[in-house]
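First, the structure itself, so that you have it in front of you.
For this view, one protein chain was removed and the others were kept in their places.
== subunit A ==
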Amino acid sequence: MHLAELNIAHLRAPIDSPELADFVADLEPVNAIADAAPGFVWRLKESETDPTATVVHDYGDHLLLNFSVWESLESLWNYVYRSGHLASLRRRREWFLRMAEPYMVMWWIPEGHIPSLAEGMERLERLRTQGPSPEAFTFKDSYDSSEAASRPAAAEARK
């Protein structure tokens, strides 16, 4: 099985403002690290030609979304915390507001399946309201794919 991951961030200022300029400048190199990372499968892109284009969505302009698929928890963890992405992550407070609620969710998906953004947002909502489960979890409370496979939600997704 593959791992889907959605995270949202609350922008401090509009994406085209000077406050966000360094973040926007980081988009291309940091996304390039993701694309080349071992275990990377897919990520939602707004544009194939403009690397600085962030995902356009219906959940409010103040929210920035990252939505990607990975071969394993470890491959995603290594990208997030053990690559050049970490330096960018350390500056998150300059660009994003702190969120009291969980802002990142993961769940297992059948290989070859690309989940919809709406499903991702539902998973995040589920994590926020019901806490971590094999259907919606975080690095701190993670579940391996065998735990997810035995649950009905995974069976549904396979249809």
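In this text, a contact is a pair of C-beta atoms (placed from the backbone, for glycine too) under 8 Å apart; a residue touches a chain by one contact, two chains touch by 3 or more; residues count from 1.
By our rule, contacts and distances are computed from a predicted model.
A.B. asks: Can you match the unshown chain of the complex to its UniProt protein name from these: "3-oxoacyl-ACP synthase", "Cytochrome c oxidase subunit III", "ABC transporter permease" or "Predicted transcriptional regulator, ArsR family"?
C.D. replies: UniProt protein name of the non-displayed chain: "Predicted transcriptional regulator, ArsR family".
A.B. asks: Consider the whole complex, including the chain that is not shown, and state which of A:52, A:83 or A:145 touches that chain.
C.D. replies: Only one of A:52, A:83 or A:145 touches the chain omitted from view, namely A:83.
A.B. asks: To test your reading of the contact rule: which positions on subunit A touch the chain that is missing from view?
C.D. replies: 78, 80-84, 86-87, 89-90, 93, 98, 140
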